[in-house]
Structures are given as C-alpha cells and as structure tokens.
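What you see is the complex with one protein chain gone and the rest in place.
Our next item is subunit A:
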Amino acid sequence: MEGALYAGLEFFAGYPITPSTEIAEHLSRRLPERGGKFIQMEDEIASMCAIIGASLTGHKVLTATSGPGFSLKQEALGYAIMAEIPCVIVNVQRGGPSTGIPTHIAQGDVNQARWGTHGDHAIIALTASNHQDVFAMTVEAFNMAETFRTPVILLFDEVVGHMRERLLLPEPGQIPLVDRLKTSVREGVDYHPYLPREDGRLPMADFGGVHRYNVTGLYHDMWGFPSDNPKVVHGLIRHLVDKIENHVEQITRYKSFYLDDARTVLVSYGAAARTALHVVEGQRKRGQKYGLLELQTLWPFPAEVVADTCAGAERVVVVEMNMGQVCREVQRVVNDPGKVFLANRIDGVLVTPTDIRQTLRLIAGQGV
C-alpha cells in the first residue's frame, strides 16, 4: 500500500477479499487524504474495468484481490494487455481452487498469473518475501506498467500479507519513478494511439482529452480500430509479446544468498523463501554448501538467471506452496532436469524448516 502511494497511485477500485482486504481498508483512508480516488465497486470484474478506464485517462491505478477475484478479473486483464493499458493488480494468494481456504497461505496462482487470460500473450508478475521488498516490488510494478504499457501482477501470499514487520519508508526521490510517456502530438494533428515508436513504446494521450481515439480488445490498427488484416494481427501479437519477452533482463529481479560455492541450490519466492533462507543459513553454520536463489520476477520467467545459478549445483530444490508450478519452469531451463526436486506444502500451512530438511534428507537418500 505504501509502495503504491510512493509510486504515485491516484486511483484504486476494489472489491475487498481476504487476505487482501487490508489493502483496500488502508487505501480507503490514505488515498483520499492525498487527493486520490478510492472506490469500492460492486464486484471484482467492475473493479478491474474501473482501473482500466481510470488509467486511460492518465492516472496510476491499482486493484487488489485474491484467487477467486483474480479468476473473475482475467477477461478484463486480457483487455488491458490487448489495449496496452498500464495497471497494477495485486493478488494476495490464498488456497484454491474456487473459494478454497481464504485465511491460509498458498502460492497456487503462479500459472494463473501467466496463463489465466486466454490467447497468446506476455505478462509481468512480481513477488516478494518481506515488507521492505513488497514496497520495492510495488514501486517496480508501477514503473514497469508505465514502461511497457502493460498490466503488472503483484503475486503476494497470505503470510506476507497478514504478518507485521518493520518497513523503512524511502525518502521521496530515493527510488526513481517512471511517469507516463505522453504524446507530444498537439490538438488538431493526427495522433496514432497504436503506432509504436522506433523503440517499441507507444506514447499515450489521456482519454477524453484533446485526441479522440478508439480502444478495443479486438486486433486493431494504428488508429485503434478493429482489423483482421493478417499483417496487422501478426504485427500486433508480436509487438505485445516481444515488448516484454525481449526485455527479460530488464524485468528480472532476484536475490542471491550464499550462492557462490553452493552445491545445493534452493530456489524459492514469497513467504516460502523466508523458510528456505532459514534452512540455508542453518546448513551454512554446519559447513554445508547451501545457497538460495530468491525469485522476485516470476514472469517473464528469468530462465537465464536460473540456468546460470543452477549450472554448477549438484542438486536444486524448489521450495514453494503449490504442486510444483515454478519447479516445472526450473526443470525446463536447467542443464539437468533430473537434479531438480520439489519441497512443497499444500495444506495451508507455511512450509516449515523441518519440511525442507526432511525433503533434503530424502533426496540425499538418508530417509526422514
């Protein structure tokens, strides 16, 4: 919440849902204080649509939800991808499918964030394991949304969402902010809303301002009008995917702990990474060469970083709160998929150090 305010949030629409309710609660107070607008909408779909509309008019926008609401938002999320509308969506994950287990942790929406909306597309999803990083990643999310003109998903979890811990607020200006790239085309001069510049970026005009243009979820030409011209369709989908997939390095955020000489590499993210780091530090005290790669960018998947980090490891253990959604990605990108194991927990309880150590013993053939 504070990260969003720092990043310049001006409009929030939401339909409070556990375990993300505190975001709406907090912003309902803090946002109007700063002249921003807070609106509780009639449902999840309307909340998503409201932030899309508000963003088009030139404002930084946010909505917050959890799994069931994230499901409902998927169609409008696809619209925002297609129409290239910057927005940030927080999903504080709880157990699913369906209404699942509202008050307990899971990390089961990783693939939903990637492929929840239909059709080929690229997406940016970030996560964090502690409040300082939640702040930082939230600012990053707003920056990336503007830089790439795309929705960015913040995929947090119930434990990080509900726990209390220290947060040091950076001074204004300490973290650079990306403002919207606006068109310099003046009133009365033809403005092409969907004609990318040479660098692939598209300057925006505030909707309802001096330029009239069309916004649609259909494949569209440089004017924003629907088109089924194969060249236009091909060009647009390549543009939507390439603008993100060609900038993986720029989008990738991660943290390394004790990786230099690690023989066993743990890969984790979100609250699970806290447990993983606890185990790694314990093993290091015993002289065991363990390290942790904490992913903060989940999508686009940081394949190169994961492959390089795991190249020299004897074994890789992915610690997550689902049935192996990131584990499969890690297996896909490392040199030897056979050395990748999953240490998970799927019962609503944060994976414990003992859980991980038991898996490590099993992998080493030592039983439990």
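In this text, contacts are C-beta pairs under 8 Å (C-beta built on N, C-alpha and C of every residue); 3 or more make two chains touch, one makes a residue touch a chain; residues count from 1.
Methods note: contacts and distances are computed from a predicted model.
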Quick one: the chain not pictured, UniProt calls it what, "Zn-ribbon domain-containing OB-fold protein", "Tat pathway signal sequence domain protein", "2-oxoacid:acceptor oxidoreductase family protein" or "Branched-chain amino acid transport system permease protein"?
"2-oxoacid:acceptor oxidoreductase family protein"
Quick one: which of A:A64, A:V110, A:M204 or A:A271 touches the chain that's been left out?
A:A271
With the missing chain put back, one of A:V159, A:M204, A:I251 or A:V334 would touch it. Which one?
A:V159
Given the contact definition stated above, which residue among A:T103, A:N229 or A:N246 touches the chain not shown here?
A:T103
With respect to the chain omitted from the figure, which of A:G3, A:P19 or A:G36 is a touching residue?
A:P19
If you put the missing chain back, which residues of subunit A would it touch?
18-19, 102-104, 158-159, 162-166, 271, 274-275, 277-278, 281, 350, 352-354
